[in-house]
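Note that this complex is displayed minus one protein chain, with the remaining chains in position.
Naming follows writing order (A, B and C), and every chain is counted from residue 1.
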Amino acid sequence: MRYLPHTDEDIAAMLGVIGVEGIADLFGSIPADCRLQGELRLPTALSEWELDDHMDRLAGMTAVSPDYKVYLGAGSYDHRIPAAVTHLLGRSEFLTSYTPYQPEMLQGTLQGIYEYQTLAARLLGMDVATASHYDGATALAEALLMAVRITKRKRVALSRTIHPHYRQVVRTYFAPTEVELLELPFLETGLTDLSRLEGLDGLAALAVQSPNFFGCIEDLREAGKKAHAAGALLAATFSEALAYGLLRSPGSQGADIVGGEGQSLGIPRSFGGPALGILASRKEYLRSLPGRLVGRAKDRDGKEGFVLTLATREQHIRREKATSNICSNNSLCALAAAMYMAFLGGTGIRELASLNRDKAEYLKNALREAGCTIPFAAPTFNEFVVSAPGGFDAIHRRLLEKRIVAGLPLGSHYPELAGHYLLCVTETAGRADLDALVKGVRS
Amino acid sequence: MRYLPHTDEDIAAMLGVIGVEGIADLFGSIPADCRLQGELRLPTALSEWELDDHMDRLAGMTAVSPDYKVYLGAGSYDHRIPAAVTHLLGRSEFLTSYTPYQPEMLQGTLQGIYEYQTLAARLLGMDVATASHYDGATALAEALLMAVRITKRKRVALSRTIHPHYRQVVRTYFAPTEVELLELPFLETGLTDLSRLEGLDGLAALAVQSPNFFGCIEDLREAGKKAHAAGALLAATFSEALAYGLLRSPGSQGADIVGGEGQSLGIPRSFGGPALGILASRKEYLRSLPGRLVGRAKDRDGKEGFVLTLATREQHIRREKATSNICSNNSLCALAAAMYMAFLGGTGIRELASLNRDKAEYLKNALREAGCTIPFAAPTFNEFVVSAPGGFDAIHRRLLEKRIVAGLPLGSHYPELAGHYLLCVTETAGRADLDALVKGVRS
Amino acid sequence: MSKALGTSGLILNEPLLWERGRKGRCGFSLPERDVPESPLPAELTGDGPPFPDLSEVEVVRHYTRLSTWNYGVDTGLYPLGSCTMKYNPKTNERQAALKGFAAAHPFLPPELSQGALRLMTGLERDLAEIAGLDAVTLQPAAGAQGELAGMLILHAYHRSRGRQRRKILVPDTAHGTNPASAALCGYAPVPVPSDGRGIIATETVGALMDEDTAGIMITNPNTLGLFEENIREVARIVHERGGLVYGDGANMNAVMGIVKPGAIGIDILHLNLHKTFSSPHGGGGPGSGPVAVRKELARFLPVPRVVETDGMYQLREDFPDTIGRLLAFHGHFGVLVRAYSYIRSMGPDGLKQASRLAVLNANYLLEKLKEVLHLAYDRPCMHECVFSDRDQQAEGITTLDVAKRLMDYGYHPPTIYFPLVVRGAIMIEPTETETKEELDRFVEAFRAIVREGKENPELLREAPVRCKVRRLDETAAARNPCLTG
Partner (left out) sequence: MSKALGTSGLILNEPLLWERGRKGRCGFSLPERDVPESPLPAELTGDGPPFPDLSEVEVVRHYTRLSTWNYGVDTGLYPLGSCTMKYNPKTNERQAALKGFAAAHPFLPPELSQGALRLMTGLERDLAEIAGLDAVTLQPAAGAQGELAGMLILHAYHRSRGRQRRKILVPDTAHGTNPASAALCGYAPVPVPSDGRGIIATETVGALMDEDTAGIMITNPNTLGLFEENIREVARIVHERGGLVYGDGANMNAVMGIVKPGAIGIDILHLNLHKTFSSPHGGGGPGSGPVAVRKELARFLPVPRVVETDGMYQLREDFPDTIGRLLAFHGHFGVLVRAYSYIRSMGPDGLKQASRLAVLNANYLLEKLKEVLHLAYDRPCMHECVFSDRDQQAEGITTLDVAKRLMDYGYHPPTIYFPLVVRGAIMIEPTETETKEELDRFVEAFRAIVREGKENPELLREAPVRCKVRRLDETAAARNPCLTG
């Protein structure tokens, strides 16, 4: 086996040094009744080339462009990734290194993550961002756990316009706690009904997603005001990070903690993961943040460098008293996001975000003209909900036959929205594609 | 444009320093009547993504596996390339560096090429190999020019079993010279008729390919004896380098100079290029070798390193008196070959070569059983010539309909072999594929 | 040319991203605008984030240079104990990059994602077989989330039995994530001291395990690289008193095909695909921490689960007892592809041989290094061995000094100061992909460093001297944190 370098002579020489007869002798401390009799029942080894064929076949059994046009977003977005990102991320010094606990020899990762933290914080208008979290859902869950720790209150309000899966994850994380999770309904406009906050006491945090699951842009400023008035923190979340190339940042609107998804920033969809949890907060909550942080440091000669810092929040130092149990995070995805943001730049990200908005709007208008209904009036970014007289299901099925996946059915998550679909349009969709979709709707 | 970093302010500042008004002023030395009026008529720029689509479409218009089974060799071979080779070769330090004229800063390339030279020389049983040449054909042409320089004779004998394209290239290179090129016919066995050498005088070199164009293994020892008896050098060539994982090396059989093709050693076919000219010789002809050579050197502290050496053979020093005009060679391909040989190892290359032989033999026997004729009796490596009663053309056409490219028609290069095809079988062909081919022949 | 591995060479400085660039540059190929503009209401939009504008070549150089300040497994030996820094095969990267995987949307209808779902099912089956357990979830994002999943299952299990418990046993050798994960579920970790041989004594567990204790979290082999020999007895006691046994499978690399955790009393086990199953660590992640459980616990597994019906695979959420969802989607699929590729490439014999050689390598190192350093527990080890700086204390040399000096010699240091039960621990896990020659050189480096420690201790205290920066002041950095620029 090409990964195993030992020749028979190597093994014999090593056993000789150890002073045992065979490798089996090294397993002497394993009681006989703990040992597996027989062998693992797994498929036999494939050569590199058989593996290639096998994987080509499996990979060939999923629907991707150009064979299929997939207008799905809902937390996982189809954005262009420069070949240069893929190339740089493949540098083995980044790919095959461990967490930079030994900073002198991993300054590349450290500066890279420090830059990521900075760009993520700038994107969101926050003071600090962590080195990464698993994904948007877990980042939100940790943000809310953090809010509970900070406020020492036991009630959290979640907007129903938050991605249903994110809310499920929050539920999972809060299941063993005594915290009460409330859900806020949404209005006809597609936005959160913030009026429901009134009269709620003991609120630790209000969680709002913007753009929300329906693609609608929430009024974070209003949400912040309401949350703060209730003595709670505003925890903002998002699944489409690119929106903040265009929208006012959550930080500028009053968010105290932000936990959302960075997959849009140069990370392939990859059937849902790995993605990138972005977790950021105002300065004052720094020591409550979960997970790793990179900070500046000086070496003995006063030379600038970077280290993992504030580790006393973390499990390897504080064990059960840590701010979280997270250890491995999604570092390489954070590095990808930093690269992506660097390639785009401030000028580029704004243009790209506008293009997303405009393309989605183009389709939205065309669908409306084609007789579809757009139930929510609030402005959207690159996703929107669509229905049709009698529901969109039949249209969706018809389009599927033309190899167009026209959005995600909403009925299973929002029974009141049965027959409604969530469509996403990014810069990858050409006008001709969009026109073809509309034609399919009409026919 | 993302490759062009200049902002308008940059340009203005730079023009200010230079002291001109506009960039156009920098072109003042170009007489007006030399300047292009109007613009280049080229297609407008594509975005990275449009380019991807465009190239995907073009690349989709060639027949490759798994859609097609291609049994073509004839100088370009289908061998497995480890993913690790591709990865390492993509390291930008190798890919984007220039010729190592500044050795202190390019020790990676230099050691890598020194190792290539060594492995290439070991493969062929020669004393030295150059840093690379363009391809097998030009390596052969240069080997023969070299033989003419060394012997100061004006006649070269080429076996007709040498790849017809190689012979064409030799003709091209020799066209402006006064050297006479003779061709030696081949025997019924598929081997060169060396008896034709008798009586030839003033011979500078005898050139023989083994395995020859028909896949047959020539008797290099005999060729060497005959050449040397005539006072000529034996110039060996080859198009399938992998054969020397199994066969006796040309050096061990008496070759004085070897110029052949290394594409099999980890280099993709890539529609024929870039490939790898391997050029090697006995020590005594070292100073007549064309092209770059890497040698060991010591630095001021006595530390070992590598440099380009014996540059006084080369055009940048000797200009018209150089041993060749070659400047850029196929360095990265040489590095790929060294990597490939390193991954395979001595043990691996022998096994892989045997597998090639055995698979080809399997098909050869099966075709014979299926009623085809195998005109040449000499042992072959991974290629062989096949025909059928009434010729193989109809069978070839029939197989093409089944997406099987069953070899190369030989008629255009060897009129006497009309209806004959040259088939190649490598380790990439599974037994089931071969059986399918035979079934197609039978039906 | 046999000389020291580490040496000094030319590297390039590189400023922070935003110290480069000029407003108006762009390193991204913006797609053509083929639709009319449709601006958002002005009150919704900002000025765009204050990012630097860079050309493509600037960004490429930036990260190329940064990368050269790093050290990966492809650079050299990375003997971090408990981290299993084995070689990450290049073919796995090819597979994960296949368009049908990398570009697949997680909400694709099942009939359009059979390839991905099949791969997941295959991997679940393989991991179940290796673990000796019945059902697997691939969803956890990393080892720690696997632990959390496990604790949630434990929690759900006790709730389902009508009475929640408040404590959980955690050996003192456990990784920090263990108590932290337990705490997330409200369990108070009760430390279980290891005995003089570095393992858990049955009696200790017998004394601590009670009806208010939910179970035990046990790492086997443990972080001292020792097999918990009493595991079956321990499990029996825990089970008898109504608890469950959680296995931290981060050290599975020692016993693939040799021990099936499910067969020795483990009820729930997480595996680290980014350790045992060769997926690269990426400078800290992403990882993947699948959890395997006994049949009886399968109903608690997180959703969605991949279900096969008549050869058709689909993701299903309708499991009423589930602990819920752990990630927005179905796990770190890209990492799963790599682990699947690895398992397929190794086959059952290859995996077992990997474990055998991992243990051989560790014992070889142990044997040779114990002449040089103080060995914490002088007995054969499994996949890793733990030394300490005891014998260096006379010269005032610490484990940290030795670790930093190893860098100058061209090696990534081992894990240090963990596990906590060994003072000044130096925890070495060579993995099976290292050659004997490499291990020999590594021992020589240690030998030279220990000698330097005696003869010229300043060399150690001032180390490293070859890296881009000298020793960094982590204390000052934490006192005045600067986390963004």
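Definition applied: a residue touches a chain if its C-beta (ideal position, glycine included) is under 8 Å from a C-beta of that chain, and two chains touch if they have at least 3 such contacts.
In this text the structure is predicted, and so the values were computed from the model without any measurement.
J.: For the chain omitted from this view, which of the shown chains does it touch?
T.: Computed over the complete complex, the missing chain touches A, B, C.
J.: Out of B:80, B:160 or B:196, which is the one that touches the chain we can't see?
T.: Final answer for the missing-chain contact: B:80.
J.: Pick from B:155, B:357 or B:420: which residue touches the chain that isn't shown?
T.: B:357
J.: Provide the residue numbers of chain C that touch the chain removed from this figure.
T.: Touch with the absent chain occurs at residues 1-13, 15-16, 19-20, 22, 29, 55-58, 60-61, 64-65, 68-69, 71, 73-76, 87, 89-90, 345, 407-408, 410, 433-435, 437, 464, 466-468.
J.: Could you please point out the chain A residues that touch the chain left off the display?
T.: Considering the whole complex, chain A reaches the absent chain at 2-5, 7-10, 47-50, 82-84, 86-87, 92, 105, 304.
Following the convention adopted for this analysis, only the chains that are shown with their structure count from here on.
J.: Cα centroid separation between chain A and chain C, in whole Å?
T.: Spacing between the chain centres: roughly 20 Å.
J.: In whole angstrom, what separates the CA-based centres of chain B and chain C?
T.: 45
J.: Enumerate the residues of chain B that touch no fewer than two other chains.
T.: 2, 48-49, 82-83, 87, 92, in rising order.
J.: At least two other chains touched by the same residue of chain C: list those residues.
T.: 23-31, 54, 56, 60, 64, 89, 91, 93-94
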